[in-house]
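A single protein chain has been omitted; all remaining protein chains appear in their positions.
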Amino acid sequence: MLYREVGQFKTTYAADMAMFPIRQDRVALWLVLLVAFVGIPMLSANQIWPFGSDYLLRAILMPFLILALAAIGVNILVGYCGQISLGSGAFMAIGAYSAYKFGTGVSFPLPFAGFDVSIPPLPMLFSILLGGLMAAFVGILFGIPSLRIKGLYLAVATLAAQFFFDWVFIRVKWFTNYTPSGSVNAPELNFFGFLVNSSIEKYLLCLIFVTVFAFIAKNLVRGNLGRQWRAIRDMDIAAELMGIRPLYAKLTAFAVSSFIVGVAGALWAFIYLGSWEPLAFSIDRSFQLLFMVIIGGLGSILGSFLGAAFILILPIMLDQVPHALGVPISVETVSHLVFIVTGSLICYLLIVEPHGFAQLWSTAKEKLRLWPYPY
Amino acid sequence: MRAPSGGEIASGEVLLAVENISLSFGGIKALSNVSFDIRKGEVRAIIGPNGAGKTSMLNVVNGFYHPDEGRITYRRQTRHRMKPYEAAASGIARTFQNVALFKGMSTLDNIMTGRTLKMRKGVLSQMIYWGASQKEEIEHREFVERIIDFLEIEHIRKAPVGKLPYGLQKRVELGRALAMEPELLLLDEPMAGMNLEEKLDMCRFILTVKDSFNTTIALIEHDMGVVMDLSDRVVVLDHGQKIADGTPAEVQGNKAVIDAYLGVAH
Partner (left out) sequence: MIAFGQFTEVLLGGLLAGFLYSLVALGFVLIFKASGVFNFAQGAMVLLAGLALVRSLDFLVAKGFPYWIAVVIALLFAAAIMALTAWVIERFVLGPLVNQDGLTLFMATIGATFIIEGAAQMAFGSDVYPLRLFPTDAIFMFENTFPGGILVNKLDLWGAAIAAVLVAGLAVFFQYTKTGRALRAVADDHAAAQSVGIPISWIWFVVWLVAGLVALVAATVWGTKLSVQFSITFLALKALPVLIIGGFTSVPGAVIGGLLIGAGEKIAEAYLGPYIGGGIEYWFAYVLALLVLLVRPQGMFGERIIERV
């Protein structure tokens, strides 16, 4: 009876169509936001456990937030619009390298015109958002085949994006500003005069980005556009006969998804990594994101967070728990175990609960609603 | 609004006319040289044995298949080769022989997709939601709620459609088509697989749609009782060809039709 919505009558459609129509959900959301925005910074400022060192912030919370953001992007494309993508890593890379170029100044020689196009280094926020825009643009380009290609065939098209851009960022030195090693350093994180340096500042920055984009994503998927995406996913022919233009629905999904993934890529490079190589955005990253979405829940924003958390925490657990139990296992074995557990979980969820953790969560809520009575 | 009487329909304005339509798939003729018209406000039944080309005909009207030959005139204008969504935008809605609902969505969301063409707010406005987009969503929700009331499916408003029984799915599908406020509604076997009670409900809905929304309806149906009761005029297809066209009574007595349904003694 903890989670009871009886008595919460809605008298307007606006209330019925709210983002979280049930009061308990709203309270929970505010609590989470309160802890994330106020609680954690306070604990961290006073060095209270578990925030005594910034390990938790730097090694877990920051990657969690950024990868959850990327997973939201992937979920829009795969979970909501039903277009499988194995190339998300490439779109993160495009976001990262474009933001890097805009942040350090673009100079593009045009020999035939006789002059150079040059843009001075842009403010950090604009660079990151422009990185997202570039990813969205390329996403649209690679999304065009999706109008004619379906299912597995589309997976190959996205793989083409992955491998092509892997190669581009290794071979085309212009993108790395001709650094000899091919690895690049992020410009200083200057947000309109405010320098983001400490772990807690970086954490808060990521948190702001994730919160804003999660709300935007939630608004989109519950509105008209989101219905079009889901209609295309569930039954594309019927959707078209309802007047939904496949071109518009699919390309907006590619654009929005790639934009969010691109922004996540820029954050990953600038804030989490600091300096990076093209390998940071390889096909492994694409699979990692896809797994987060499948495990967390296809077609669920909450699921993107759950999936990201699980995929990040699993290797740490597999490393720490045996140690704590006095059974030391090698780093290699841990990585193999991660493979096995992740793979098994994917298969298990596909068989038992195709909508992932998010669905388990709503089933649990359904049970709580009736608790302690079975019916 | 009042429904036109039989006499008015007989002389009524033609909404859609197909002329000499032929369609084939890799050598197999699905339709050959079919012509008929649909007048404003009538229920036009298309009947025929299985494989006669009825669904293919609807697919042509929908813009989903493109005929090899022939001409389609809709609202007095000759139609060029068009995409299904263009047909939808011009006021043609459709239900399907095998229910084609969006299985992962709720009843409400399914019917709301029917409003897509009427919704104007851009992506940016939808991102923010609060304000203009919310207002638009609520306006359309109100319209959709009227359809839900009409079809008596209030109790399954928020249920995922994949889990609904077949009869209700058919009803939701009708609701989704009605949400488009179509001028021409194509119903592909709306009563297939239903029990008598569900059929009666569906007949009632179809007649109400015709009478109070003044929607023109093209209907494919196998239940002859339903066809005879509901329709103003009937066209009969067999092996992709038109074999009869007229009022239910005329068609019922037509020798070619009886032969097609019962077989000819050789």
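Letters are used for the chains, namely A and B, taken in the order the chains are written, and counting of residues starts over at 1 for each.
The rule we apply is simple: a contact is a pair of C-beta atoms (placed from the backbone, for glycine too) under 8 Å apart; a residue touches a chain by one contact, two chains touch by 3 or more.
Model, not experiment: these values are computed from the prediction.
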*Residue of A:Trp167, A:Phe194 or A:Trp371 touching the missing chain in the full complex*: A:Trp167
*Of A:Ala15, A:Ile208 or A:Ile340, the residue in touch with the unshown chain*: A:Ile340
*If you put the missing chain back, which residues of chain A would it touch?*
82, 84, 145, 148-153, 155-157, 159-160, 163-164, 166-167, 170-172, 237-238, 241, 283, 287, 290, 294, 332-333, 336-340, 342-347, 350-351, 354
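As a convention for this text, only the chains that are shown with their structure count from here on.
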*asked:* Measuring centre to centre with CA averages, how many angstrom lie between chain A and chain B?
replied: 42
*Considering the complex alone, what residue numbers of chain B touch chain A?*
62, 64, 83-85, 87-89, 93-94, 96, 100-105, 109, 112-117, 119, 121, 123, 126-129, 133-134, 136-138, 141-142, 145, 176, 180
*Across the complex, what residues on chain A touch chain B?*
13-14, 17, 216, 219-220, 222-225, 227-228, 230-231, 233-235, 237-246, 252, 256, 299
